[in-house]
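With one protein chain removed, the remaining protein chains of the complex are shown where they sit.
We just call them A and B in the order they show up, numbering each chain from 1.
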Amino acid sequence: MSLSPLQLCLLFSSALFCVGLIGALSRSNTILVLLGIELMLNAANINFIAFWRFGPAPAAGTGVVFVLFSIAVAAAEAAVGLALVIAVYRHQKNIRLQEANRLKG
Amino acid sequence: MSTLPLLSLVVFTPFAGAAGLGLLRGASPAASRALALIFSLSTLALSLVLLGGFDPARTAPQFVERHAWIAALNVNYSLGLDGLSLLLVLLTGIVTPVALLASAKAERDSRLFGALFLMLQGAALGVFLALDFFPWFLFWELSLVPAFFLIKLWGGQGATRAAYQFVIYTIGGSAFMLAGFAALFVATGTMDFNTLAQLAADGSLAQKLAAFGGGNWTKVIFLGVLIGLAVKVPLWPFHTWLPPAYAEAPTGASMFLTGVMSKMGVYGFLRILWPIFPGPLHDASCWLLALALGGVVLGAWSAMRQTDLKRMVAYSSINHLSYCLLALFAVSYATGRAGPSSEAAAAALSGTLLQMFNHGLSAAALFACVGMLEARTGGKRGLHEFGGVRTAAPIFAGLCGVAMFSSLGLPGLNGFVGEFLIFRGVFGLNAWAAAIACLGLLATALFLLTFWQRVFHGPRAGATTGVFADVQPGEYLTLVPLVALMLVLGVAPHLLTRLINPLVTAWAGHLTLP
Partner (left out) sequence: MNLSVQYLWLIPALPLLAAGIGALTPRSGKAIAAGATIGAMGLAFVLSCGALVTALKDPAAHLVANFTWFELGHSAVRLGWLLDPLTALMCVMVTFVGLLIFIFSTGYMHEDANFTRFFCFLSLFAAAMLGILIANSLLLLFISWELVGLASYLLIGFWFHKPAAAAAAKKAFITTRIGDLGFLLGMLWLSDATGSLLFYDAGKGVLETSALTALVTQTTVGGLAVSTAIGLLLFCGAAGKSGQFPLHVWLPDAMEGPTPVSALIHAATMVAAGVFLIARVYPLMSADQAIATAPLHALSVVAAIGAITALLGAVIAVAQNDIKRILAFSTVSQLGYMMLALGVGSWVAAIFHLLTHAFFKALLFLAAGSVIHAAHHEQDIRQLGGLKGPLKVTFATFAIGMMALAGVPFVFSGFWSKEAILHAAHGWNVSHLPFYAGLVAVVLTAFYMTRLVAEAFFGQARSPASEHAHESPAVMTVPLVLLAICAVLLGFLGTPYWPWLQHTLDPKFHSEPGGGGLMVTSIVLVALGIGSGWAVYGRRLRAKASAPDPIEAKVPDLFAALAARLGFDELYAATVGRLNTFLADAADVFDRYIWDGAVRLLAGLGQFTGNVTRETDENLVNGGFDATSEQLKSTAKTYSRAQTGDTHGYLMLVALGFVLLVLAVMLGGTR
């Protein structure tokens, strides 16, 4: 069986998403968790591009705009996340995600 | 005559003194006592000025001051003085300094004491001089505040309870009066005493009230005002607050309460109730006469049963003030009836006014005497705790004896003239009431002589056995002016009747119902 380029792209992005998810779930270092989340985001970005490029109505530039927005938001999010990580580190001298649970109910 | 607002000066100088004492934080006890005394003497000085400019022949208020105050409510700041007011201002001027002198010793925090006392004095003067209900009522209620604190803070063991009872009872009575006047205001649009009295005299007051709320409305309002005043005098049986309050108050405050404050009620009867409600008062006068007789007779008999000297003197106050009311009610009873002469009414009313003044002197002196007994024996004032004081302190006994005989109406002393005129008048207006009231005279003699016999006669006993000093120089200042006035006014009552006779004659001249 042969795969269309869209399917190939989707497979790739699914793989990437799974790698990100597993990374985010299995790591206890908060920065690595963030990295995982970035990977998942990028998987989503690839999907945007793939559906735009190989989808039924490749209108002018829609997928690229979505991805650009997404990347910008991801960068901002990463900045906030890293700032939080630093703040957490200041308080408890490590960045283990399991121990950052002071705000639980 | 100068254009100085003399009456405002009279009223507000004591208040100014009170404020001054309040501000002088560092004043020594002696200095604050002296300051209080000086300010309290201002009334006497100013009333002598008033006496100079006063024209007894004019029966309308003199020295009138009138300024709009709250225009929307037609409230005026209005002061005026006639013979009745002048008599009471003089009395206040005499009793207050004497009362302050009597409490000169051993009172803690004399600055506050003096300030409260001056406030009390100012409020009483305001009551005697105001011609509009609004300021009048303001002063009337204002007098309770310092009185409450004087009793509560400087009083004896049961003082707190007595002070609360005194204030709440009196305020309770005043509430009825306030309600009555509110209704009057709504119906007539004015609270000026003279205007209201004129409206009452020509009968339009009753019409306006009837138009406002039906025929019985006048009676309801009358009853409200009556209760307010009756509690203050007090009219029997609204008197039960008085013995504890007088007994627990410190000596000076007792003197002021009985000497001046008890006159506020009688003044209210003469200034407000009688002129504004002549009709309802006449209708109720039969019952009121019975109540006044109750005060005269039962008051005296209750006094006989007391073992606390201050309570005894307090009951004698009820008895003596009931004579005033008896005379007024008898006049009201006879109003509009055929027979009684205006001469009898003039006698009764003159007697009332004299009795107010004379009782002020003699009761204050008696309280001062009991206070001196207390001061010498560490607060003892039981009838059975003394004996032979006359042996130990003959001069004190002599001065106290004059006060006592003045109180029981011995001729030659001031008490007799007032009582004789009251009896003379009441006999002409309602002979049976006079005959029954005679029992009060007898009982008064009985309990006062019992007091005298137990405390002053016999061998030295009880609290008198130890050191017992005779009258001290400071105490002469308290007793001698009062006793001297008793002697002078007993022989020369015209000094007072001169001031009030035209007014009383005018009152007695038109005893008609609207």
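In this text, contacts are C-beta pairs under 8 Å (C-beta built on N, C-alpha and C of every residue); 3 or more make two chains touch, one makes a residue touch a chain.
Just so it is clear, the structure is predicted and the values come from calculations on it, not from any experiment.
**Student:** Of the chains you can see, which ones touch the chain that is left out?
**Tutor:** Result for the missing chain's touching partners among shown chains: A, B.
**Student:** Specify the residue from the set B:A210, B:C438, B:L477 or B:L513 that touches the hidden chain.
**Tutor:** Checking the options B:A210, B:C438, B:L477 or B:L513, the one contacting the hidden chain is B:C438.
**Student:** Which of B:S302, B:S332 or B:T478 touches the chain that is not shown?
**Tutor:** B:S302
**Student:** In the full complex, which of B:L41, B:V145 or B:L449 touches the chain missing from this view?
**Tutor:** Checking the options B:L41, B:V145 or B:L449, the one contacting the hidden chain is B:L449.
**Student:** Among B:R66, B:K219, B:K380 or B:H457, which one touches the chain that has been omitted from the display?
**Tutor:** Answer from the full complex: B:H457 touches the omitted chain.
**Student:** Counting contacts across the full complex, list the positions on chain B that touch the omitted chain.
**Tutor:** So the residues of chain B touching the unseen chain are 165, 168-169, 237, 239-241, 243, 298-299, 301-302, 304-306, 341-347, 350, 388, 390-391, 394, 398, 405, 410-412, 416, 420-421, 423-424, 427-428, 431, 434-435, 438, 441-443, 445-446, 449-450, 452-453, 456-460, 493-494, 497-498, 501, 504-505, 508.
**Student:** Given the full complex, what residues of chain A touch the hidden partner chain?
**Tutor:** Considering the whole complex, chain A reaches the absent chain at 21, 24-25, 28, 33, 97-98, 100-105.
Keep in mind that, in the parts below, only the chains that are shown with their structure count from here on.
**Student:** Can you compute the centre-to-centre distance for chain A and chain B, using the mean CA position of each chain? Integer Å is fine.
**Tutor:** That pair's centroid distance is 96 Å.
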